[in-house]
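Of the protein chains in this complex, all but one are displayed in their positions.
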Amino acid sequence: MGRASSLPLNLWDGATGNWVVSFGTQHFLIKRRGNVLELVLISTLNGVLYGLLLFLMASGLTLIFSMMGVLNFAHASFYMLGAFVGYQISKWAGFWPGLIFAPLIVGGVGMLVERFGLRNVHKNGHVAELLFTFGLAFVMEELVQIVWGKAPVDYRVPALLDFSAFTIFSTNYPAYKLFMLAISLAIFVGLFAMLTRTRVGLIVQAALTHPNMVAHLGHNVPLIFMLVFGVGAGLAAIAGVIAGPALVTQSTMAGLLGPILFVIVVVGGLGSLSGALVASLLIGLLQTFAISSNVSMADLFSFSGFAPQPNTILNDLWRVSVAQIAPILPYLLLVLMLIFRPTGLMGNRES
Amino acid sequence: MSDTTASNSRSGETIRANPRSSALRAAGPWLLSAAALVALPFIFRSDTYLTVMSLMGIAIVFALSYNMMLGQTGMLSFGHAVYYGLGAYFVVHGMNWAIATRAPIPLPLMPLVGGIAGLGFAVIFGWLSTKRSGTTFSMISLGLAELVGSSSLILRTFFGGEEGITTNRTKLLRLTDWSFGSQFQMYYLIAAWCLISAVVMYALTRTPFGRMCNAVRENPERAQFVGYNPQVVRYIAFCLSGFFAGIAGALAGINFELANANLFGAAQSGTVLLATFIGGIGTFVGPVLGAVLVSYLQVMLSDITEVWQLYFGLMFIAVVMFAPGGLAGLVQMHAPVVRAGVIGRLMPSYLMAIVPALLLLLGVVMLIEMTVQLAVKQSEGPAMKLFGIGFNANQPWPWLLMVVLLASAYALFRLVSPRLSAAWDSARVTAAERGIVI
Amino acid sequence: MSAPAALEIRGLKKSFGPAEIIRGVDLVVPKGERHAVIGPNGAGKSTLFNLISGLLVPTSGEVVLNGARISGRPAFEINRRGLSRSFQVTNIFPRMSVFENIRCGVLWSANQKYAFWRGVQSAAGVAERTEKVLDEIGLTDRREVLAGVLTYAEQRALEIGITVAGGAEVILLDEPTAGMSRHETDRAVGLIRRISEGRTLMIVEHDMGVVFGLADRISVLVYGEIVATGPPAEIRASAKVKEAYLGEEAHA
Partner (left out) sequence: MIASSFKRRATFALAAITSVWCGAALAQDTIKIGYIDPLSGPGATVGEVGLKTFQFLVEELNAKGGAAGKKFEVIGYDNKTNPQESLIQAQKAVDAGARIITQGNGSGVAAALVDWVNKYNERNPGKEVLYLNYAAVDPILTNDKCSFWHFRWDANSDIKMEALTNYMKPKTNIKKVYLINQDYSFGQSLRTIARTMLKAKRPDIEIVGDELHPLLKVTDFSPYIAKIKASGADTVITGNWSQDFALLLKAAADAGLNVEWYTYYAGGTGGPTAIKQTGLNHKVFAIVESFPNDELPSARETEKAFRAKYNTTVLYPRAFNEMRMLAAAINKANSTDGAKVAQALEDMKFEVYGGGEGFIRKDDHQFFQPMYIGSFGDIDKAKEPFDEEGTGWGWRQIAKIDIKDTMLGNTCKMTRP
């Protein structure tokens, strides 16, 4: 056979920084400007960072969803609220008090929402609870707009961390991003320790795998629910406080992230924290790497000489690059996952 | 038309009742609706109101199609706008094709194109998503909606990018001298399709399949043990719902002579969910009420206040928390009391409850508008006017008044609520004594 | 055994993870027989019913209904072949009227399938059959009430009504009298006797009075195995059964 494989074999030529794409015996050289290794390293770091940020939110969402059966649509709104409260405190007292107090305040707000809102809706079933959080997300965005306006606020990276930590080849990596990475990791470790070492953690774990068991435990279930909701909101707020200065702090920030969180929870597997972690990292890396790739079908198959008619749907598909479809990859992953592995990566419950 | 689909309480009677009178009773509400639809443009004559009523008609079809899934079959979808949007795109392409080829298809038949497109895609996507139920189904619907929404920006040839595809509805074959150029004529086209779709969707609830939809919503496991495959029931419901969503989308496409990516958007899917739920998912008329109210508020509320979305959200939360049956649920709750003829007993305490309700509303509106004046509209200064009364929002007395309003509303509620519940209980007991099924 | 078998169970086994709940059940229920399954709590009676009716898929072995293998088939298909069951925990359509509940049980067998092109009221024979079942279970005057607000005994009767509405030849009843008063139980037994006339009945029941009064034959299930099968008198006399299950009660 002339062609051993129909799949392209990609090789990176380290000496020249070019990629060699081979189809059997045919080789194609794709010239890359600059250093690919640099791109890969930076993308990996960014992907992991983005993934960990997502995990901070997804962990709370998973906890709430698994224990209370509530798909909390407003979860990303707590993230937004965390960023704004953190910003407000940073204006009065600096960044660090904001890091401590904003999550506490938002966690408190979360508990109030559970106590006076969600708990009353509980008797009307899960759909009503979901719709309640749906409305809440709506209202929270409006309230934030009234208080802080619609334009982005000037939330600054603390001076202490405003330098570049190291330089890979020629790209500076900001210290603040390393700090974000460290905080996210620390919280992940802390959360894990709490779940495996403490009494409340054990109850929570039992509830994750056997949701109907919570009621039989004899503990104060409403109180536990309230705490879980508060902790979930607080975790999202931490993500908000640390992401706020790095990304933009604006009332639209909740709407941008909300749907991705659901994807993570489902892809990771309902009721699985480690699944949520893996899914967060997967989506973080997937999106980051997809963005750094300009390849389209037209590039891949340029050797074939095939070109679809202009102004046809095929032509649209032919020319779209991986970077352009990066934002829909999570949803594609979600749909495929649900079709082929409905329990998610690490889940053991179907719905 | 107004009885519940959850409990078809008259189904037994109709067998015994005189067939002619029962047919009349079934047709009565529809004839009345038809008469009202014909008469409305002569009462509300401006183009603005014709536009708003056209939008209501579209929203009614869309909300009813949504409720085929949510209310009838128990499937919560976050992506119903997919079929709505595709309906609009296909009808606009269809119209442009008909204009270009001079195909002899009159405009009034065009919504069918959208319906068939909606059905076609529901057949494909439904096959994927109705394999699962509950939350998983909801998630798949969300993912599919995002996928289709994003692909509309990739497949520009078909979807026309962010500008979308336009058409001209007056250029199609005309059977009468109506060109459908004016909103007046467009209104009647929408009204007719709205009525036909509503009749068909209502009839669907009265078929063996419609009953099994309810059974699957109530208890999918049990449905299996009476011989039905819940997955098939859900799939058919999904497809039919997609068909009517496609019709609604096609009407929107014809009305605006435009199809674009907004029609797929999460906002569109969210709006139909809000409208359906606010109206009430437990009854057939609920979504109709919700669609009418929400369409009106969407167009008109933004004239009165710039934070209309906040009022919108608060209203929705209030419905979820205090009236989970929606508007129609509230009305339905009173049906036995009315039939027992003891509604009069509730009136005194209702009249009393109106006072704190109004005070509360006033207080909340003041709180929101004054905050907005000071926070959002700083540049315009503190001078504002509310309900025709001018004042300065930075002075203490309006805030004091607001607090007094809220506090007295709370106190009055505490005072009235025991009376209200006592009156309610007594009315219900009397109704039960008089043999009215609750 | 002269009558042909309505239901035949061969080497049925079911494991959940490492735990084997049904450990090889063989049983033949002839047409027209009223067959009771008794056994201590946790013996696997409900699991056996779930395996027969298609709610669970057996690990090995097979279930044969009227000569055709049904094990591994989905529940709705087994129901269509003429096997219907009730549930230990009331399993009805709560926000539908009593009439609707029963009618849902009738529709498939009246060949209505998924018809969305004709009215449910125009379907031939459906209303009459529903009326008849309503009459049988004594809920005619409660027809318009939502099933969810019925009394417990009424819900149990409705449960049986839904089960038999489709006219299945083989009926499985899972503890139909559990939680009932003496008086309610007597009425329920009367109902079961009426509806099982001319049908094959399999019943799981704890109330020994009901079992011995109703059953033609009894099987005793202990730890996932049938330790004895026979007419009531034989079971009452069996030392093996006494030892394994009846114990004290038989001596009393």
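Letters A, B and C mark the chains in the order given here, with residues in each chain numbered from 1 onward.
We adopt the following convention: a residue touches a chain if its C-beta (ideal position, glycine included) is under 8 Å from a C-beta of that chain, and two chains touch if they have at least 3 such contacts.
If you're wondering where the values come from, they're calculated on a predicted model, not measured in any experiment.
Trainee: Missing chain touches which shown chains?
Mentor: A, B
Trainee: For the chain left off this view, which of A:Ser251, A:Ser272 or A:Thr343 is in contact with it?
Mentor: Answering carefully, the residue with contact to the hidden chain is A:Ser251.
Trainee: Looking at B:Asn96, B:Gln231, B:Thr305 or B:Thr430, which makes contact with the chain not pictured?
Mentor: Checking the options B:Asn96, B:Gln231, B:Thr305 or B:Thr430, the one contacting the hidden chain is B:Thr305.
Trainee: Tell me which stretches of chain B touch the chain missing from the display.
Mentor: Here the touching residues of chain B are 44-49, 51-52, 55, 150, 153, 161-164, 166, 168, 170, 181-183, 252, 256-258, 260, 262-263, 299-300, 302-309, 369, 373, 377-380, 383-386, 388, 390.
Trainee: Could I get the residues of chain A that touch the absent chain, sorted low to high?
Mentor: 32-36, 38-39, 42-43, 46-47, 50, 149-152, 154, 156, 164, 167, 170-174, 176-177, 246-248, 250-253, 256-257, 287-289, 291-292, 294, 323-324, 326-327
In the analysis below, only the chains that are shown with their structure count from here on.
Trainee: Compared with chain C, which chain's mean CA position is the farthest off?
Mentor: With centres defined by C-alpha atoms, farthest from chain C sits A.
Trainee: List the centre-to-centre spacing of chain A and chain B in whole Å, with centres computed as mean CA coordinates.
Mentor: Each chain reduced to its C-alpha mean, chain A and chain B end up 33 Å apart.
Trainee: For chain A versus chain C, what separation do you get between their C-alpha means, in angstrom?
Mentor: Each chain reduced to its C-alpha mean, chain A and chain C end up 50 Å apart.
Trainee: Centroid of chain B to centroid of chain C, CA atoms only: how many Å?
Mentor: The mean C-alpha positions of chain B and chain C differ by 43 Å.
Trainee: Under the definition above, what is the set of chain B residues touching chain C in their complex?
Mentor: The contact residues of chain B facing chain C are 6-9, 11-12, 14-15, 203-204, 206-212, 214-215, 218-219, 221-229, 232-233, 236, 240, 437-438.
Trainee: Quick check on the complex: what are the chain B residues that touch chain A?
Mentor: Touch residues, chain B against chain A: 70, 76, 128, 131-136, 138-140, 142-144, 146-147, 150-151, 154-158, 266, 270, 273, 277, 307, 309-310, 312-314, 316-317, 320-321, 324, 368, 371-372, 375-376.
Trainee: Applying the document's contact rule, which stretches of chain C touch chain B when the two form their complex?
Mentor: On the chain C side, the touching residues are 53-55, 74-76, 79-80, 84-85, 87, 91-97, 99-100, 103-105, 107-109, 112-121, 123, 127, 131, 143-146, 149, 162-163, 165-166.
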